[in-house]
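Apart from one protein chain that is not included, each protein chain of the complex appears where it belongs.
Chain nomenclature is as follows: A and B, assigned in order of appearance, with residue numbering initiated at 1 for each chain independently.
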Amino acid sequence: MPELTLQQRVEDHYKRYAETLCDLQIEQWPSYFTDDCLYRLVPRTNHDRGLRIGPMFAESKGALTDRVVAIRETLVYSARSVTHLVSGVRVVDGEGEGVQCRSMIVVYQTLIDGITQLQLVGRSFDVVDASGPELRFRERLVVFDTELLSGALVYPV
Amino acid sequence: MPELTLQQRVEDHYKRYAETLCDLQIEQWPSYFTDDCLYRLVPRTNHDRGLRIGPMFAESKGALTDRVVAIRETLVYSARSVTHLVSGVRVVDGEGEGVQCRSMIVVYQTLIDGITQLQLVGRSFDVVDASGPELRFRERLVVFDTELLSGALVYPV
Partner (left out) sequence: MPELTLQQRVEDHYKRYAETLCDLQIEQWPSYFTDDCLYRLVPRTNHDRGLRIGPMFAESKGALTDRVVAIRETLVYSARSVTHLVSGVRVVDGEGEGVQCRSMIVVYQTLIDGITQLQLVGRSFDVVDASGPELRFRERLVVFDTELLSGALVYPV
């Protein structure tokens, strides 16, 4: 078995992350992040102006876990399934604890009526810790184009 | 030339499969399966309840060939083109004759009016026989989210 390149390890990380979201196993979602992670979801118009304001912001894995609890126990929303596609995963620079990566994302949601709608498209700009056997996001910045979302964005991206 | 990993061979298999569908070369479609293959297309709500009922079921390569004949000679449908995107192809476990794989799928159809519509999104959970030089699906289970399809699902997924 040839040794995996960093690019291959990173692609595997993104695939598992997308699977977890598609399978609605969001309890597992925080496990893809480091303890001191930074997660941001920012519309493109804000990002292009250097603003970091967006519908979701978390400064630790604990905050992501809180989000999961909110989704499971507090939020009121109709049942839906998610297809999260990731494409173009690429290691841009770095190694070890600070691997800069990026990707393109398309998320589809299907409500109880069985109609699938495009939820959002965007790019992610991330920093991955590849120093251990399991990769983790240290930073994840999702910049989404779709400012008028069709339906609430319940699940993480 | 470095030896390909199993992951790379599997990705190549899925890419060729998607190309065959996009190119509307469905006569070639059964050649991606073993003789005793199992093919199932199941809506997510059934799959999540442990039900296997869905719009397409085939227990052999011969049954897939029958399906091709039906599409070419029996079914009445308007002309359409298909874009079949596969993403997140990953070897989950296994080797040799029983490689468990999964992927995300998005299918677009374009009718004669030239408008492209999302046909379905979903995931596939497959078993690939990688013991020979050419990979083959032993099992292919497509679990689709989109229960209210926009137009008939003529071609396989």
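Note that in this section a residue touches a chain if its C-beta (ideal position, glycine included) is under 8 Å from a C-beta of that chain, and two chains touch if they have at least 3 such contacts.
Just so it is clear, the structure is predicted and the values come from calculations on it, not from any experiment.
Which of A:Val106, A:Val128 or A:Leu141 touches the hidden chain is settled by the complete complex: it is A:Val106.
Within the complete assembly, B:Thr83 is the residue of B:Thr83, B:Gln100 or B:Ser150 that touches the hidden chain. Residues touching the missing chain, restricted to chain A, are 2-3, 5, 7, 44, 85, 87-90, 102, 104, 106, 118, 120-123, 145-148 (touch as defined at the top). Those residues of chain B that touch the chain absent from the view are 1-2, 4, 8, 12, 15-16, 18-19, 22-23, 81-87, 106, 108, 110, 113-116, 118.
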